[in-house]
Structures are given as structure tokens and as C-alpha cells.
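Removed from the display is one protein chain of the complex; every other protein chain stays in position.
Coming up: subunit A.
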Amino acid sequence: MSAPQATRTTALHAGAWWLWALGLATAASRTTNPLLLGLLVGVAGYVVAVRRTDAPWARSYGAFVKLGLLVIGIRLVFAFVLGSPIPGSHTLVTLPEVPLPDWAEGVRIGGRVTAEGMLFALYDGLKLAALLICVGAANALANPSRLLKSLPGALYEAGVAVVVAMTFAPNLVADVQRLRAARRLRGRPDRGFKALLQVGLPVLEGALERSVALAAAMDARGYGRSARVPRAVRHTTSALTLGGLLGVCAGTYGLLGDTGAGYGLPLLLAGLAAALAGLWLGGRRSVRTRYRPERWGPRACLVAGSGIAVAALTIWAGGYAPAALHPPAFPLTAPVLPLWPAASLLVGLLPAVVAPAPAPAGATAPAADPATTRATRTAKTAQKEPSQ
């Protein structure tokens, strides 16, 4: 089945993308094999590359990749300076060790840096980076505000507040850039940390003013209109929600503790049911309706299913090939790519085929030079192509 072009009607449910990405992330958390992790990042990256649109949120993927690299870097620096719990025989360098008082026993600064320790840190950092990249992929592929539309009515208003808060950050960055540029006009240096600090107050002032203006606009456009509900219903809602949450807490405590395994699960389930009923009942206060909500179709099932399958297969692989999923850092060995776990990760490529494809932009770009083609394409997209 060939994928249709992504339009508002065919767009995949945002939840499907998140399930897929969380599936990949679960798989990433189950292995430290760098080859498998690399493969996983490759799978996520490929799907993002072929199914990402030109929307603003789609650009966040690059930021997540950079964040992942930063995490690896930090993990390595820490391992380098603070040492590693892994024993090792291949010493790379020996740093001067800082003498620490007795109460800091177990903490070490400086000393021997072993290849094994660094390798272990690298594997560990890779795992975290892969997790981040999976989240980044979901962010790039699914419109965060569309996801909110799937929230229950009672939570919608809180959700809008979250979305508005999320647009705060990019606006803040734009403000900082503008004001730093303006510093140049005053003849003050526009680079450096001090420049950033000095524009802090005006930037916050601006952000606050914008928030107030937005709040006024939202109020005038009917945000927060609520239907009249009988007192009894209101009280039942509060009782159900509070009781449900208490039940969830107590149930979880029971499940995690040693003694309460018997009553833990039923209490948890009852609490969940009560909380959900409270949410549903609370939704009656809200008069909102939803404009063109995304539908959960067969393609969404396939995409979500592929993510869940990757997670399940990797967890299963943890049973039959634990050594391949966790290559030891000590003694030093080259990791191998286990065939079946690798093959099961490739299931995650399914969305690259079944998910609706973004509209081809700049189909008429005549230039052969790839850089120019890209430039024309972006320029065109910015001007007229509908970007989904």
C-alpha cells in the first residue's frame, strides 16, 4: 500500500507517532550495544528524514541530536575526571588525584583513566542520547498541539496553557537575539555572557507583556467559557478525582512495597477507574468542541504497532541474548551486531513506508546544484507551498 500525501485529512494521529517513538525509546533503554543503538538512531533518523514536514516543530529534531551529543560529551568528561566504577587494565592517562577528606570516601577526583571506564561511559551516554533522539523524532513528526486535542475535555485548558508556554521559549530566543543586536546600536559589545545578562530584564519584561496581551486576546475569544453543571455533579467530580488519585497512590505504594502485593493491584485499578470517571465527568463543564480531530486509522495502528513491536522484540531479546545486548566493557572486546535483535529493530522502519508522505516541495526547482535546490525549495515553501 503506497502512502498518501499528508494533508490535514490524512495526517497521522499524533499519538501514533508518540507510541512509535516511545517503543523505540524502550528498546534503546534495554541495550548498551553501540551497534544496536546506532542502528536504532539510524532507523529513527531515516523515518524523520522521509516523513518530516516543513512545520516549525519539525525543525526540533536537529536540536535533540545536538543535545544527545552533548549528553555523551558530558558523560565522557565525568568519567574522565571522576573515574569509573568499572575496573580496567588499559590505562590511558593518569591524572593527578585530588586528596579528599575522609567523609568524602568513595568519591574520587582525578587518578587513573582506563580505556574500559571510558568505553563504559560511552555506551552509557549513547543509550541516553538514543533515548533523547527518539523523543526528538516524535517531536519532529507529531504536532504537539494536535496531540493536545486528544486530551480529555477536563484537561484541555491546562493543555492550552502548556502549548502557550511552549511557544514562550522560541519567542524568548528571538527577543534575546533582537535585543542583543540592539545593544550593538548603543555601541556596546553584542557578544559575550555579560551582554546576555544585561538584556535579561528587558527580555523578561517583553515576554511578560506578550503573555498579558495573549491572555487578553484569549479571554476575548472565549477561552475558559464553561457550561453550568449541577452542584451534585461538581461535588461528585471532585470526590471521584481526589479519591481516585488517593487510590492510585496507595495502590502503587502497595505494589512497590513487600507486604501489600495482595491489595495493591486492585486498589490501583479502582483508583485509576475513579480518576478517569472524575475526568470524564469534569469534561462536562467544558463546552469546547474539537475542530477536525485526527482520526485513528489503520495507518496509525501500523505505525504505533511497529514501535510497540520493536519494544517487545527487544525485551524478548534481552531474554535469549543478554550478552549480545550488553557487551561487557571489561575485558575490552569489540561489540558484535546480533542478527535477530538487529532485525527486530528494523521493524521500526515501517512508518517510513506506511505513514502519509509530506507534500513534495519545490518539484519544479530547476537548479542541479543540491545547495541551490534546497535554497529555492525553502524559499518557495516559505512563499506559497502549504506546509503541513
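As a working rule, a residue touches a chain if its C-beta (ideal position, glycine included) is under 8 Å from a C-beta of that chain, and two chains touch if they have at least 3 such contacts; residues count from 1.
Throughout what follows, contacts and distances are computed from a predicted model.
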| item | value |
| --- | --- |
| Missing subunit (named according to UniProt) among the choices "Lactate utilization protein B", "ATP-binding cassette domain-containing protein", "Iron complex transport system permease protein" or "Ligase-associated DNA damage response exonuclease" | "ATP-binding cassette domain-containing protein" |
| Contacting the left-out chain in the complete assembly, out of A:Ala49, A:Leu70, A:Leu95 or A:Ala182 | A:Ala182 |
| Given A:Ala3, A:Leu35 or A:Ala55, the one touching the chain that is not displayed | A:Ala55 |
| Residues of subunit A in contact with the chain not shown | 7-8, 55-57, 143, 145, 160, 163-164, 167, 178-179, 181-190, 198-199, 201-202, 205, 210, 213-225, 227, 287-292, 374-375, 378-379, 382, 384, 386-388 |
